[in-house]
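Let me begin by presenting the structure, written as structure tokens, before commenting on it.
For this view, one protein chain was removed and the others were kept in their places.
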Amino acid sequence: MLIVMDHRATPQDIQRVVDTISDMGYGAKPMPGRQRTAIGLVGNDGGVEAARLTGLPGVRDLIPVSKPYKQVSREWRDENTVVELGNGVAFGGDEVVIIAGPCAVESREQITDIAVQLRESGACALRGGAFKPRTSPYSFQGLGAKGLELLAEARERTGLAIVTEAVDPESVPLVTEYADVLQIGARNMQNYPLLMRAGRCGKPVLLKRGMSATITEMLLAAEYLLSAGNPDVILCERGVRSFDRQTRNLLDLTAVPVTQSLTHLPVIADPSHGTGVRDKVTPMARAAVAAGADGLIVEVHPDPPQALSDGAQSLYPNQFVEMVAQCGPIARAIGRSLATFG
Amino acid sequence: MLIVMDHRATPQDIQRVVDTISDMGYGAKPMPGRQRTAIGLVGNDGGVEAARLTGLPGVRDLIPVSKPYKQVSREWRDENTVVELGNGVAFGGDEVVIIAGPCAVESREQITDIAVQLRESGACALRGGAFKPRTSPYSFQGLGAKGLELLAEARERTGLAIVTEAVDPESVPLVTEYADVLQIGARNMQNYPLLMRAGRCGKPVLLKRGMSATITEMLLAAEYLLSAGNPDVILCERGVRSFDRQTRNLLDLTAVPVTQSLTHLPVIADPSHGTGVRDKVTPMARAAVAAGADGLIVEVHPDPPQALSDGAQSLYPNQFVEMVAQCGPIARAIGRSLATFG
Amino acid sequence: MLIVMDHRATPQDIQRVVDTISDMGYGAKPMPGRQRTAIGLVGNDGGVEAARLTGLPGVRDLIPVSKPYKQVSREWRDENTVVELGNGVAFGGDEVVIIAGPCAVESREQITDIAVQLRESGACALRGGAFKPRTSPYSFQGLGAKGLELLAEARERTGLAIVTEAVDPESVPLVTEYADVLQIGARNMQNYPLLMRAGRCGKPVLLKRGMSATITEMLLAAEYLLSAGNPDVILCERGVRSFDRQTRNLLDLTAVPVTQSLTHLPVIADPSHGTGVRDKVTPMARAAVAAGADGLIVEVHPDPPQALSDGAQSLYPNQFVEMVAQCGPIARAIGRSLATFG
Partner (left out) sequence: MLIVMDHRATPQDIQRVVDTISDMGYGAKPMPGRQRTAIGLVGNDGGVEAARLTGLPGVRDLIPVSKPYKQVSREWRDENTVVELGNGVAFGGDEVVIIAGPCAVESREQITDIAVQLRESGACALRGGAFKPRTSPYSFQGLGAKGLELLAEARERTGLAIVTEAVDPESVPLVTEYADVLQIGARNMQNYPLLMRAGRCGKPVLLKRGMSATITEMLLAAEYLLSAGNPDVILCERGVRSFDRQTRNLLDLTAVPVTQSLTHLPVIADPSHGTGVRDKVTPMARAAVAAGADGLIVEVHPDPPQALSDGAQSLYPNQFVEMVAQCGPIARAIGRSLATFG
């Protein structure tokens, strides 16, 4: 950490900062400059409570140097983490894994039908919400436990791994019982009780980036999972909030390679929420693969106009077939391939 | 709702939309224009599942007309909701209520000392976190239940109402037992299980605006509380995420009068989180009162450099005295006054 | 346009709006709803001065239906505009065109050397600023007219088309004399005197999206060019401002297909400014091609650490070779190819 002093700071102010740093157990290294003095705080500053220093007279700015996260960092672990689903498919290796399915589980027929079609078209995992966080209390909130059972049936029928969301700590054990991957949604990225519970759930976790979370904040949220004992975390870029409402969110695809260079965890992309517009999903799925994403999560519904949620961004099944057909050559163009199984 | 057709939409496309609207139980009113046709959907469209329409051929855009929230709206209830604290103080009337206190309860001495000083200086309620949501798993997470007991002691000593946060549904009953006002923090604004539980807690709720929540989303979050049976909700503007990191957040003071014109609920402002910088808290507290805020929530710590969290934005007790002294005349200048009690 | 009335609007208020609309020469179509009345304004509302209506009693909201731009729209012209450079290369067809070069022209040796290398590696056009808009008045501002001459020499030597920026109306004639494509930078996207002058310059214009411009605003800026008589406009996504400073800007690749569906003009991407980080340029160049961009504009410098501007985001020449090698297969995977000439 670097403590930048005001240009009017007195020698006494500087000495007080140096003493406080020593008092906190770190080394202090003053660097007098032409305009002002900066003081280096030497040692791992991840745990420094900056306020003790900010409050001192003559201090203008504190500049962190170390990253605030540890176990998720490439400095902690250099090689990629490979997260295995139950069915022989894994995120974080050479293969690009496609998760697909409806926003919400609506009925046995809906989820089974689409699962069979997705299995044939190249998906390796089935998404579908049983518990749905909805902006309005008057919107469809999911089938709950019944939805989980229907997902399990679909898995039995198709072999697809199940990715589904938990929305509070209490439901983590129930969701974990049925899911192969526990999803934590964007609105819950900083729901720490939920993260801590998911960190002990024993299944891989898919953590979506919050609506306006920085990459550092996403990595700190993942750190909650790893520090609670769960090494199997998949990160997901799903678009951030922006000023242009042509799209539902602004898909930040550069976050894919940026995050991959900071962490050993696999990073996938969600072009459905990332755009919110059906006919932009396929081009952005292609772009995500080209940018190096380790996987995709895509909304597909057997009959989007009848969907109980997110219909406008859900692909028709035949559009999904086309999307996979387009993504395969892109993956090969960069030396990867789409994952398959069974 | 208005359905805007593409300029290439055929008469058959238009008829299909009209039929679908009828099928959904609403009236349809086509308006042929020079470039394209728009179709009015007549009736309360709050519950319309737009996807049934978005998916139809020839449909270009859906434009909502009605607001998606109901009970929080001024159209539902015209006069201001007045939220009473236990000690005779109320939000939503002519008086401007000041909540103050440290970010977190750290010890009996810390919270009692500051409570006594705040009581003398003009605060009507004491804030202080017992459960703290923190970006990093390695930061101080609060004293938990012990913190709640210390808050209750401080109330007994001073008569200040207690405002403190619940971070998950499970802890709502415990927090409610001690708190006069249950706080839901910015990160949890869209934590729906928490909102639903808080909606049944029997105490007023202070709901903070999410980091990048629109005003509509904040009102929909409040709608969760009202629709679950809790009419006593106080909204709080606390700054939104922006591109300039000179301040921690961008305090959106215009949101105060905008929200007040849309809802009957009281709206307060948090200049501490809204700026993140100690010496900007007082000017922005003044500005919030001038903009018409129904109250302020401000961080004050007996010794900010030693604070375990948010020290950089916490006022010294004497700065709080000065802040109150400056806000009083501002309140009077617009025909209000600072609340007092006892 | 739709005029939404307040729920308390009186029949007189509604009649006044209807009369005003008629008075303005449009048709009015009231739609009484359950909560409130909306009034359709029928006719092309591109030129409606909304304020006459917003100001009337009982009016709550005005909702535009028509798009505010005309000649740039796909509704005005359905087939793609193809913009030809002098050397037989064109934007807007099947081929993906690569523009490359240093941020600024620094010397004859620098620009000639890099031009020769770029020519061999697959670029079709050479970028290089002679007039540089710089955030600080103390930064290098470009070689001016001398830089233009050096660009022309590089063209003569290599056959590459020249893309270079004009920063004020006065210099448009001079820049046009040397350039094959006149660039208008992000900071100048809404510099209307410059746009109007460039609209009469007789050369194609490359218009970069402003730092926080909506797609609609970018299209309106292009409308200035077309309405002044210049049909040859290339749009460029180059990243927008966001809250996460891991990257210099947030490259909004979804804007590529979104813009292409709204306009007939070609749309390219700038992964150099879009990321600001050298080792993220190639993945995002690949992603841009995969998303369907009609071209790329990339910064390459013979010796980035010695660059007088933008060195941190400039590729080394061998990295550019590698980038082109990776983008070719991506283009072919979606049925396109990289443009070549000569």
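A, B and C label the chains in the order they appear, each numbered from 1.
Throughout what follows, a residue touches a chain if its C-beta (ideal position, glycine included) is under 8 Å from a C-beta of that chain, and two chains touch if they have at least 3 such contacts.
Here the structure is a predicted model, which is why all the values come from computation and not from measurement.
Contacts of the undisplayed chain with visible chains (whole complex): A, B, C. Within the complete assembly, B:243 is the residue of B:76, B:140 or B:243 that touches the hidden chain. Here one chain is not drawn; of C:108, C:187 or C:332, the residue touching it is C:187. Residues of chain C in contact with the chain left out of this view: 46-47, 49-56, 68-70, 133-138, 141, 167-170, 187-188, 190-194, 210-212, 217, 220, 223-224, 227-228, 241, 304-312, 314. Contacts to the hidden chain, counted on chain B, fall at residues 212, 214-216, 240, 242-244, 246-247, 250-258, 261, 274-275, 277, 279-280, 283-284, 286-292, 326, 329-330, 332-334. Interface residues of chain A with the unshown chain, by the touch rule above, are 2, 4, 7, 29, 31-36, 38, 40, 42-44, 61, 63, 65-66, 75, 241-243, 245.
We adopt the following convention: only the chains that are shown with their structure count from here on.
Centroid distances built from C-alpha atoms place B farthest away from chain C. For this pair, chain A with chain C, the centres built from the Cα atoms lie 31 Å apart.
Touching of two or more other chains is recorded for residues 241 of chain B.
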